[in-house]
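Sharing a structure here in structure tokens format.
Only a single protein chain was left out; the remaining protein chains are all shown in position.
For chain A:
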Amino acid sequence: MEASGGGDVQVSGGAGERRMKMKVMVAIDESELSFHALKWALDNVLNTMATTATPDENIEGGGGGGMVFLVHIEPVFHHAVYPIGSAGAVYYPPSVVEGSVKKAQQEKSVSIVSRALHMCKDKQIKAQSVILNGDPREMICQAVEQMQVDLLIMGSRGLGKIKRTFLGSVSDYCAHHAKAPILIVKPQEEDHKKK
């Protein structure tokens, strides 16, 4: 990786080097929204930190300057039992189907994470990825707690109240239950009108 990402500007002003290094975690899934959130985070949040990351700075426990954690939650694959036929006969998917579905899911996760890592690398920001299994809501909150992150960033689909109740909202749950400050990035509808 190239030395000192971002600019060469040595910012020595301000209240005496009182910059806090922030451990940021971004939750990503396959939706474009989470990538939008990641991009927004990289542009706005991490650029202020990344310029301070010197090449010879050791990453102690992942806290050192301009570091982002990417967390991707793989939903647990249920052994689905499909009722078919009027007599109520059930169809158990053979293990080979399970195996291939699992494999496809893993490949998808890997591609999502690698795309995200790529984005970080483009902005010259160190990134570390974590893939967890389980219910997204709980796993994200758990990850936040275990890794003691300073800020959690997520995208939000902007569902209305009703849809939110039925479909559930991961960002909503995390906003209430995560132990860290959370930044919910919304899709920008009026990006061009913003002046």
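Just so it is clear, a contact is a pair of C-beta atoms (placed from the backbone, for glycine too) under 8 Å apart; a residue touches a chain by one contact, two chains touch by 3 or more; residues count from 1.
One rule holds in what follows: contacts and distances are computed from a predicted model.
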Undepicted complex member, UniProt protein name, chosen from "mannitol dehydrogenase", "UspA domain-containing protein", "Ral transcription factor IIA subunit 1 like" or "Exosome complex component rrp45b": "UspA domain-containing protein"
Hidden partner chain, touching residue among A:N44, A:S100 or A:N133: A:N44
Residue of A:V26, A:V68, A:A116 or A:I182 in touch with the missing chain, whole complex considered: A:I182
Chain A, residues in touch with the chain not shown (by the definition above): 6-7, 9, 11, 13-15, 17-20, 22, 40, 43-45, 47-48, 148, 150-151, 156, 161, 164, 171-172, 175-176, 178-186, 189-190, 194-195
